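Structure, as structure tokens:
Of the protein chains in this complex, all but one are displayed in their positions.
Our next item is chain A:
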């Protein structure tokens, strides 16, 4: 009756069940911890220092067949303390700065990432960025997106050691309007940037 095979089977079964329960316990308690620290409503402050659009012709910048494609970049300030997102089940936190803006028709909408960061330790989770440049040059599905208003938000994703991926966003909201195409920064915005620096 008690063959090696059967013994192996029952040991394996027990081990799998146990690992399942332990994993579920680890994940659920980490969620409770996130709730207790109010992690889904973290403060943040986001402000746009300057924004500039230019025209690109390379495929790397979204141009198809060498046609002109409007590209936008921003410079921004950002402050947010995400230390509480780190608990026993946090392997990494991926933070990303998104801009949401309307499309041509009222039903359409767009959301793009200007900047992101992989944070792997608690010590690096208190973000303070000044005059930070966007990591990515952003283009739209259409040729141009000038004069549309964009809303900036800082969002995060917790990559767990085990369990479900957890998403959330911080409370702060920034905004800017996609400018006309220029090769250089408009003077007014440069002035604004200087004023902010002096403050």
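Just so we're on the same page, a contact is a pair of C-beta atoms (placed from the backbone, for glycine too) under 8 Å apart; a residue touches a chain by one contact, two chains touch by 3 or more; residues count from 1.
The definition used in the following text is that contacts and distances are computed from a predicted model.
The complex appears with one chain absent; UniProt names that chain "Signal peptidase complex catalytic subunit SEC11" among the candidates "Signal peptidase complex catalytic subunit SEC11", "E2 ubiquitin-conjugating enzyme", "DNA replication complex GINS protein PSF3" or "Bromodomain associated domain-containing protein". Residue-wise, the contact with the chain that is not shown comes from A:111, picked out of A:111, A:133 or A:146. In the full complex, chain A contacts the hidden chain through residues 3-6, 8, 23, 59-60, 62, 64, 91-92, 94, 96, 98, 103, 105, 107-113, 116, 118, 120, 136, 138, 140-141, 155, 157, 159-165, 167.
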